[in-house]
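The complex appears here minus one protein chain, its other protein chains still in place.
Letters A, B and C mark the chains as written, and numbering starts fresh at 1 in each.
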Amino acid sequence: MFEVQLGKYAFNFGLLVVDMQNGFVSKGGSYELLGMNTEEYRKIIPKTKELIDFCRANLIPVFYTEAIREPSGIDLLTRVHRLLPVTREERLKVPICVRGTWDAKTIDEIEPADSDHVVIKRRDSAFQDTELRVWLQSEGINTLIICGVDTSICVETSLRDAFNIGYDVILISDATASGISKHYETTLERVRDYYGLVMTVERFFRIVNSLKKVMAGEVRVEDISKDVMTDFLKEFNLLDIQERTE
Amino acid sequence: MFEVQLGKYAFNFGLLVVDMQNGFVSKGGSYELLGMNTEEYRKIIPKTKELIDFCRANLIPVFYTEAIREPSGIDLLTRVHRLLPVTREERLKVPICVRGTWDAKTIDEIEPADSDHVVIKRRDSAFQDTELRVWLQSEGINTLIICGVDTSICVETSLRDAFNIGYDVILISDATASGISKHYETTLERVRDYYGLVMTVERFFRIVNSLKKVMAGEVRVEDISKDVMTDFLKEFNLLDIQERTE
Amino acid sequence: MFEVQLGKYAFNFGLLVVDMQNGFVSKGGSYELLGMNTEEYRKIIPKTKELIDFCRANLIPVFYTEAIREPSGIDLLTRVHRLLPVTREERLKVPICVRGTWDAKTIDEIEPADSDHVVIKRRDSAFQDTELRVWLQSEGINTLIICGVDTSICVETSLRDAFNIGYDVILISDATASGISKHYETTLERVRDYYGLVMTVERFFRIVNSLKKVMAGEVRVEDISKDVMTDFLKEFNLLDIQERTE
Partner (left out) sequence: MFEVQLGKYAFNFGLLVVDMQNGFVSKGGSYELLGMNTEEYRKIIPKTKELIDFCRANLIPVFYTEAIREPSGIDLLTRVHRLLPVTREERLKVPICVRGTWDAKTIDEIEPADSDHVVIKRRDSAFQDTELRVWLQSEGINTLIICGVDTSICVETSLRDAFNIGYDVILISDATASGISKHYETTLERVRDYYGLVMTVERFFRIVNSLKKVMAGEVRVEDISKDVMTDFLKEFNLLDIQERTE
């Protein structure tokens, strides 16, 4: 675990990697077969790999979600819905991410390690009808670092749920992608506006490295200058938690 | 109830009115006191009232959500979160929508009738930790007409949850509003792209009036021309449900 | 699916088989290694098999739960709880039902068929943090036939959840077992008193066979004598649904 005490606040980090499966991301995956724009997804692979490796190295637990369809089709949206946008059509023409297939597997480049955790999900949110919350509770995690695809669908719904359930959320801008660039931009904007922090992989590394100094006792929280704190709050558009009285 | 059978599909409508409370919408409400842009919210009052009256007249059950804070402050976001965007600050400086106050009440113009249902919520989604799902189940509702504020926060989160739980969703474009017009636009776009239908109050009325003819036996489903169906699917960017093979 | 219309009520059956895994049930399984009384569990295997075969033959969808522990131990109760009864001790001394092991597998005698559905669960209830509800929704199931082990722990908690979520529940008395006979008896009594029906496999078969006559049009609901209905309600201690006005 990666837990650090900052004044009266304890932060305990976990990384959530959303749906980086062959079916969505890979050349030859079902999304590409359906003619969807998956190139953006592939562009984030190197940064996502860096992020995952860094988290493992720093004992930040890593949670993958995999959107899995049963061969029986019991979890198809068309079994429940009557009105569905055409973008949900792919579920019909090409079987995607079916249990046991290559399509359903997380891409090789960031294959889950034995120490990572894999959550099977059936709907957009990583929290809906999954054990993710049980596992985060076991690890004492209260702050979720979020990456993966698609930024404005599964990632955003998972992030909204995480926020409303009570997790602090950090979205990693260069380790998440959307097939539609406009949707990518608006999700980032909204997260900044209403839910949490948005930053690059590199910025996240710097924060973790700073926190490690606190954990190691090299830096004392009370020695961090007021200016540093003010700049941080301003950079990420945050409330001043020191001023909170509640 | 308003239930209509279209071929093998039954539609049962319910109206969800999100957070049209004095605190968010009214002049003198806590949002205005905080300097937020609430004018857009007030602009939709007439259309929202029309929509609610129409639903009541057509026996479509009406569900209001009210975001209520306890005087004790037990439900404040700051009790749980450590990292909060400044837009969530209002919860601190001005007490908003506190139980028992004028601020917390739904605005007079669309006051809930005895036959309507009011759901108290604590977080953004109308479904999180509320009895809404129990009530929709009681009424057999499978299609939610959604209006209210703020389009891209509580309305969108509720709509995403509704969709993922299994409801078909229709967002009424001129009976929902956001303080930030760009967020309003992107929510509408996303709903069209991924979740359901977007239409005006007037368009919704025309659909219901057409369905009433089916219910009354004046129009038979098998007599509806293929062109009419095709135009409908195209207008709302929908999958052709006739083609679904299951 | 097995769906039958009785007057204004439609019944759609699903079978839920709880935790019939080697770890709990089999000789040489982890429960036996821990010195628990597992003989009662094995006694119900033949009847449970009969029940499952019958359901498959009659197109009643079959859902298995499997309580699975991750090798990492992330889902152990001791990761979350501080006060645990000694009966929960087995989780510590002998690893039970760990993913990928023989111990975790459903017993051979009633191995899930390709057409069946398997739900992985982490806590006692079949509904907590699982996709069971999504799947039941897909199949339109509103009445759950429940069997498996242990009657008063996972079976009873799942049954209470099913009832409170809105499913009608039928517990099959000779296809469920408890290590402690007194707990077995009290669960059956409570189900009868508060939640639903309790009957033997044989009685369930007779009911399904009667319903099949209704489905086939051989018996008309309106021809069923009042006495037959009255006897049924009395046998199972049920409210007279004909008298309901709501």
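One rule holds in what follows: a contact is a pair of C-beta atoms (placed from the backbone, for glycine too) under 8 Å apart; a residue touches a chain by one contact, two chains touch by 3 or more.
Just so it is clear, the structure is predicted and the values come from calculations on it, not from any experiment.
Across C:Asn58, C:Thr101, C:Gln137 or C:Thr186, the residue that sits in touch with the chain not pictured is C:Thr186.
Those residues of chain B that touch the chain absent from the view are 70-72, 74-76, 79-80, 114-115, 117, 120, 122-123, 129-135, 137-139. Listed here are the chain C residues that touch the chain not shown: 9, 11, 73, 76, 78-89, 92, 123-125, 128, 142-143, 152-153, 157, 160, 163-166, 168-170, 180, 182-183, 186, 189-190, 192-197, 236-239, 241, 244-246.
We take it that only the chains that are shown with their structure count from here on.
Between chain A and chain B, two chains of identical sequence, the interface residue sets overlap for the most part, with shared numbers making up over half of the total. For the pair chain A and chain B, the distance between C-alpha centroids works out to 28 Å.
Residues of chain C found to touch two or more other chains are 134, 137.
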